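Take a look at chain A:
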Amino acid sequence: MELVFALAIGALTAGGVYLLLRARTFPVVLGLTMLSYGVNLFLFASGRLATGSQPVLGTAAQYADPLPQALVLTAIVIGFAMTAFVVVLSLRNLADHGDDHVDGDPKKRTPTSKHARERRPL
Partner candidate 1 sequence: MLGRLSFPQPWLSLLLFSIWQLLADVVGGGSVVLGLILAWGIPQLTQSFWPERPAVFKAWRLPGYLLLVLWDIVIASFEVAWLIISPRRPEPMFISYPLQLDCPQAIAILASTISLTPGTVTADISDDHKILLIHALDTRTAEEVIEAIHNRYEKPLMEMFQ
Partner candidate 2 sequence: MSLPLVVLLPFLGAMAAPLFAQGGRTAIAIASTVPALIALAALFPHWQTLADGGVVLHTYEWLPAIGLSLSFRLDGLSLLFALLILVIGILIILYARYYLKPEENIGKFYGLLLCFKGSMLGIVLSSNLLLMMIFWEITSLVSFLLISFWTHKKGARRGARMALTVTGGGGLALLAGILIIGQIVGSYELDDVLAAGPIIKAHALYPVALTLVLLGAFTKSAQFPFHFWLPHAMQAPTPVSAYLHSATMVKAGIFLLARLYPALAGTEQWFYMVSFTGMVTLLLGAYIAMFKHDLKGLLANSTISHLGLIVLLLGMGTELATVAALFHVINHATFKASLFMAAGIIDHETGTRDMRRINGLWRFMPHTATLAMVAAASMAGVPLLNGFLSKEMFFAESLALNLPGYWAWLPPVVATLAGIFAVAYSARFIHDVFFNGKPIDLPIYPPHEPPRYMKIPVEILVFACLMVGMFPTLSVGPLLYAASSATLGTPAPDYQLAVMHGLNLPLFMSFLAFFGGLLMYSQRKRFFAFHDRFREIDEKAIFEKVVFSLGLRANQFTAATENGSLQRYVMLLIVSALAVAFLPISKMGFFIGSNGLTPVDWPTATLGAVLIASALATAAMHRERFFALVLISVVGLLTALTFVRFSAPDLTMTQLSVEVVTVVLLMLALYYMPSWTPIESSRGRRFRDMGIALLAGSGMTIITLAILTQPFSSISEFFLENSKTGGGGTNVVNVILVDFRGFDTLGEISVLAIAALGIFAMLKNTALTPPPGDGLGHAWARQSHPTMLKQIARPMLPMALMVSAFIFLRGHNLPGGGFIAGLITAVALILQYIASGFSWTEDRIAMRYHNVIALGLLFAVMTGAGSLAFGYPFLTSTFGYITWPVVGKFELASALVFDLGVYLAVVGATLMMLVSVGRISPHSAIRAIDSESSHGADTITLNQRETK
């Protein structure tokens, strides 16, 4: 079971990192979100895995480590605040430059458009 869990964290990290390395704000936001999923699961894992051992006194025979759960809860909320901010910042970037490239002004950045290719949306 641990291997599945570890692989899931690995996949979330890998996917998140790949998206972080993209050139547009939207994939970067997705990457941050996914990375934080991975990190939250990882932090959660630092208290080890347990089944049916929710740390609510009197409801289980033994209890999972409650501290990482509290930490992850904090991390989720903070992560949400940060994501929200970065989403809005992307909008601001878009408003300021008319372009959602992470490096802003299309005139000022090094041209990469030779690789740009139209794709079907949605």
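FYI, a contact is a pair of C-beta atoms (placed from the backbone, for glycine too) under 8 Å apart; a residue touches a chain by one contact, two chains touch by 3 or more; residues count from 1.
Candidate selection criterion: all candidates are chains of the complex that A comes from, given by their letters.
Quantities reported herein were computed from a predicted structural model and do not represent experimental measurements.
Within this complex, the numbered candidate that touches chain A among 1 or 2 is 2.
Interface of chain A with candidate 2 (complex): residues 1-31, 33-34, 37-38, 40-42, 44-60, 63-67, 69-74, 76-85, 87-92, 94-95, 100-104, 108-110, 112-113, 115-122.
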